[in-house]
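Following: one structure in structure tokens, then a few remarks.
For this depiction, one protein chain was excluded, whereas all remaining protein chains were kept in their positions.
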Amino acid sequence: MPVTHERAVDVGSKRTVFSRNGGDPGRVPALLVESLEFAYPDGHVALREVSLEIHQGEKVALVGPNGAGKSTLMLHLNGILSGEGEIEVAGLRVTEPNLPAIRAKVGLVFQNPDDQLFSPTVFEDVAFGPLHMGLSEDEVRDRVDWALAQVGMSDYADRLSHHLSAGEKKRISIATVLSMGPEILVLDEPSAGLDPRARRNLITLLSELPHTTLVSTHDMLMVRELLPRMVIMDEARIVADGRTKELMDDVALLEAHGLEHP
Amino acid sequence: MNWIFLVASTVPTMLRAVPGDPALHIPDGFLNLPISLLGWILTAILLAVAVRRTEGEFSERQIPLMGVMAAFIFAAQMINFPVAGGTSGHLLGGALAAISLGPWAGMLVMASVVGVQGLLFQDGGLVVMGANILNMGLLTALIGYGLYRGVLGQSRGVRLAVAGVAAWLSVMAGALGTSLQLWLSGTARLDVVMPAMLGVHALIGIGEALITVAALAFILRTRPDLLAGTAEARAGRGWVVAGLAAALVVVLLSPFASANPDGLERVAMDLGFIGQGADAPYQILPDYAVPFLGETALSTVVAGAAGALIVAAVAVVIMRMLRRSASPA
Partner (left out) sequence: MSIHVNAFDRFRAGESLIHRLDPRIKVVVTVLFIVSNVLLPDGAWLAFALAWGVILLTGVVADVGVGYTFKRSFVALPFALAAVTAIFAIPGRPLASVHLGPWDLVATDAGLIRFVSIVIRSWLSVQMAILLTATTQFPDLMHALRHLRMPRLLVAIVSFMYRYLFVLSDEAMRLLRAREARSARLTEGDGGGSILWRAKIAGNMAGQLFLRSYERSDRIYNAMLARGYTGQHLTLNPHEMRNCDWLIGALAVMLTVFLQVVGRL
């Protein structure tokens, strides 16, 4: 994991506290999901036997048709939904008492930036996570500066969220979770609704961020370019998991699950 | 003179960038200080209770909900429908907010809407904001929810019909409150402003009722769970009584005052609200004279000094509060 920033080192060193196998962070998977099952109150089964292991520094695509269970899975990763089965984030189990720590570790970026950015100003939004982690005011300000610099939006702290373009909103959305020092970034449809230039900037940004990343998307071109590993979900199950290059060549597999070969 | 008010309340609506009923958004300067303060006191008390009630166990979910719903009411006030001759019907939303979110949340939402309209768009004044919130947010929620709560167990048709009546009455209550405040401030003649306001809002209220009923019917059809939840979670007898009482006041007072304004003025005089017939107390102090000194030069100076003192005292109190809150919290 290329560590380029002081803050990232900071976060990295905390990881060992939760580590199961004696302070060797490299060997703890960033994310471990074991036979996860979930049904909504109306009886609709959204996840069946979902198991997934993501290593530190990996960049993984989560693809599949709408309604396959991708978003439901993502909402489980930081305990907003909870089904049957085990989830661990960097060695820490997702359980009720662990939720505050888990939510700092999993940087979940929702699809619609207007849902993600719920504060009047950019500063308040990026500060929201660190503030609710109980950090001191100085620490919060440092983290906001750092996170905005990471997404190349340092000058935007005082801007009003509703004045931003779609691409800017998306970058700020990512900053709102970076400021929490997450172990893993989880992004839902990050390129949806962006114009070509904003999409290009986003891909560049994501490729530069050192974090372990899980991206749910329909944008197969982005998958091919950015995400070396691909997980295909359909009808509440993981139906394929492998190297993007290889799965992309399996046109029959892609077509069987409503995906397009880019 | 009704027709003048009819024009007055529709023309600005068409010209304005911001939605809402201009005839109920009182600007600063139209109410005197005692009435403005009375409005703020009543509003502050009700809102304080609403804040306490809402800060219960559901509050973490309630905060984003109420915030977005306040934005919804603001946006929904843009939705209009053509009536006739270039006029249009549109929504005030007080009854809808209270029926769909519950009375306390509805009050907080409407207070936020009126507050933002005043602060951001100068749509309604700041010093008179208490009165505006009372007229458009609190009375409307009280009547809207109280009446609806009374028929919760009834069939869909009955509930919708009552919601419509409640929506109409809530607008009438707002108009009644506004005209009474204008009159008590010495800004308008009761015998003109009351029938004119009530006449115009009897029409505006029909639009309000129609949209409210249609919106509720739509919600009941698509997500009936939303309306059931808010209504059942809260005990209701007190609301029904209070809502009915407020509605009765509107129903009885409006025709009485319109037909017999002198009667109301006599009542107000007997209760000590106003001094002498139409000459309501515009200032705390009479314009140029202190009563016991008569109209002398000394009296003028004393009145001037007293006015200055009041302003200075208010300033000192506010500065005190500021200094306390400015020290590191």
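Brief remarks follow.
Labels A and B are assigned to the chains in the order they are written; within every chain, residues are numbered from 1.
Basically, a residue touches a chain if its C-beta (ideal position, glycine included) is under 8 Å from a C-beta of that chain, and two chains touch if they have at least 3 such contacts.
Since the model is a prediction, treat every value here as computed from it, not as a measurement.
Every visible chain touched by the undisplayed chain in the complete complex is listed here: A, B.
When the whole complex is considered, the residue among B:26, B:142 or B:166 that touches the unshown chain is B:26.
Within the full complex, the residue among B:96, B:139, B:184 or B:246 touching the omitted chain is B:96. Chain A meets the missing chain through residues 75, 78, 80, 100, 103-104, 106, 108, 110, 112, 114-121, 124, 127-129, 131-133, 137, 140-141, 158, 160-162, 165-166, 176-177, 180. Chain B residues in contact with the hidden partner, per the touch definition given at the top, are 1, 4-5, 8, 11-12, 16-18, 22-23, 25-33, 36, 47-48, 51, 54-55, 59-61, 63-72, 74-76, 78-85, 89-91, 96, 100, 108-109, 111-113, 115-116, 118-123, 125-127, 182, 186-189, 191-193, 197, 207, 210-219, 222-223, 226, 278-279, 282-284, 287-288, 300, 303-305, 307-308, 310-312, 314-315, 318-319, 321-322, 325-326, 329.
We take it that only the chains that are shown with their structure count from here on.
In terms of their C-alpha centroids, the spacing between chain A and chain B amounts to 46 Å.
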